[in-house]
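The block underneath contains the structure these notes are about, expressed in structure tokens.
Note that this complex is displayed minus one protein chain, with the remaining chains in position.
The letters A and B name the chains in turn, as written, and every chain counts its residues from 1.
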Amino acid sequence: MTTLQPPAATGPRQAPPAARRDRRSWTGWGFIGPFVAVFALVFLAPIVYSIYLSLFRDQLIGGTTFVGLDNYQQAFQDERFWAALGRVTLFLCVQVPIMLGIALLAALALDSGRLYGKSFFRITIFLPYAVPAVVATLMWGFMYGTKYGLVGDINGAFGVTLPDPLSPDLVLASIGNIVTWEFVGYNMLIFYSALRVIPNSLYEAAEIDGAGQLRVITAIKLPAIRGALVIATIFSIIGSFQLFNEPNILRPLARNALTTDYTPNFYTYSLSFNGQQHNYSATVAIIMGLITMVIAYVVQLRGMRKGA
Amino acid sequence: MSTPLTTASPAAPAKVPGRGAPKLRTTRRRTAGKPRRSVLLTVLTSLIVLYTVVPLVWLVINATKTQTGLADSSGMWFADDFALWDNIRDTFTYHDGVFGRWLLNTLLYVVLGAGGATFLAVLGGYALAKFDFPGKRGVFATVIGAVAVPGTALAVPTFLMFSKMGLTDTPWAVIIPSLVSPFGLYLMWVFATEAIPTELLEAARIDGAGEARTFFTVALPLLAPGIVTVLLFTTVATWNNYFLPLIMLKDPDWYPLTLGLSAWNSQAETIGGEVIFNLVITGSLLTILPLIVAFLLLQKYWQSGLAAGSVKE
């Protein structure tokens, strides 16, 4: 099944004869070289530069000084950073399961063959992925309006007073809703495609055993798409920890609720772009990257071990 | 989260090493005949569709309104005058037709950026899937690790580097970063592992074909569905690219659509600026349309590509 490390899983098949070892090493790089070169330029070099920056401190008055690991020490004691991390962790624990859950249900529904107008559903649910975040937020900003928006219309039509989706208590959920809206279809398609290529023989076997729909799902479908679930989860974790676009674009509508340190990524942005604290911003980004990597690695390890 | 898999899978797909690529792209096979359609399930799924569609309906409805109509009417219904065609014309003629220029820029970025990203991902995925080379194990781990570092903090360092190389304020500042698609690399890796039987490559080599020739004549055709998939993902990513162009481009003549629309939108926030929410909304609709059309046209390939990309027996 799909894993993050497909070659490991298929190792035996392609383990080549030792006689061609030297040619292998060079040709492989010939093919992956261009990707690695561009990747090094646009990802690695700025990261290395940022690590370098994180060892300095800059001041508007006084210039730059080398401070060693002081910035890291400061970050570990920075309540704003940890509060932001707590917020995205909460987001991760609530939004990601909901989003992947809906995506999985939709994928299973499509795959069941029991839907009328399947291709209509498939394409429609996927559509929001094509909408740029700038446009998406414009639309949701309207929907959330308690005066002129959809919420306002509902209040007016039913004589109720729904809470303001952009109030400090609810704004995280409102952002979660936008993110869910944008990515349900994307994840659904990844799951759906994984479901579609489950070998037929498995279903036949299940039929002989007289397994019901639910049993087929839990015993065949879900295990078969575990790899897709793991990769979707990992990309969702990275996405949650880097939450930035939606709060950033919604901010004009909810300035008091969406503080400049609302998410770790928003905090690094504010440090860098409002406060000119590029060095400290780089430090926070590096720490955030390390945390994200560790968690993604743990998830992969757990997901894969169960599959083994 | 997302670990609903509590039992070691008794039904784990059997290893069928002989099964080659072509079969992967065959579609559905349910022996038990067509299952009965379910109204209930259709209705439940329609709820999800409703959720995805309502904001888009808002966009379409409001694209038919004038600036006055926007202010006067309820968001979820049409205003008195239907101004969609006027809005479309105005969108394309406002500021000497700069919208058209942005559209062309976006196309350029998509062709070179998304096209290049796909090409690099295909090459890289092929290498990861079919070659053994030193440092191979580290490549993808490094990619995931680098992706995990928040990009906003890297924007300024990247800008300074690009500036030193003389790349800022040129299309290259947008295209070069678009050339890297980690998810595309992953997809091509999985896909190439499955879709290209190693025996086929061996055979070509025995026939004396060079590596490049083997790749182009043997591997590439087999990878076609996967390429379409990656191309669509990278196209969406490039089409919607916003933050990096914002930092890299100073000359509005090189703006992509997203930046341009955002600039129009912020005119409403400037003193003396002309408020053109109607053109922003119409422009947004026009920005999404080409992508939707591309989805519809390519969805067949794209799904089979995705499918093979996720499968592993």
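Quick notes
The working rule: a contact is a pair of C-beta atoms (placed from the backbone, for glycine too) under 8 Å apart; a residue touches a chain by one contact, two chains touch by 3 or more.
Following the convention adopted for this analysis, contacts and distances are computed from a predicted model.
For the chain that does not appear here, its UniProt entry gives the protein name "Sugar ABC transporter substrate-binding protein", which is one of "Sugar ABC transporter substrate-binding protein", "assimilatory sulfite reductase (NADPH)", "Nitrogen fixation NifU-like protein" or "cysteine desulfurase". The chain omitted from view is touched by exactly one of B:T168, B:T214, B:T258 or B:Q299, namely B:T168.
Interface note: of B:T68, B:T93 or B:T217, the residue touching the hidden chain in the full complex is B:T68. For chain A, the list of residues touching the undisplayed chain reads 52-53, 56, 58-64, 141-142, 145, 147-149, 167-168, 251-257, 259-261, 270, 272-279. By the touch criterion stated above, the residues of chain B touching the omitted chain are 67-68, 70-72, 156-157, 159-160, 163-164, 166, 168-169, 246-247, 250-252, 255, 260, 263, 266-275, 277.
What we mean here is this: only the chains that are shown with their structure count from here on.
Per-chain Cα centroids separate chain A from chain B by 15 Å.
Those residues of chain B lying in contact with chain A across their complex are 1-5, 7-14, 16-17, 24, 27-32, 34-39, 41-42, 44-46, 48-49, 51-56, 58-59, 62, 74-76, 120-121, 123-124, 126-134, 136, 139-140, 142-158, 161, 176-177, 179-180, 183, 185-186, 189-190, 193, 198, 211, 215, 236, 239-240, 242-243, 257-258, 261-262, 265, 280-281, 284, 287-288, 291-292, 295-296, 299, 303, 306-313.
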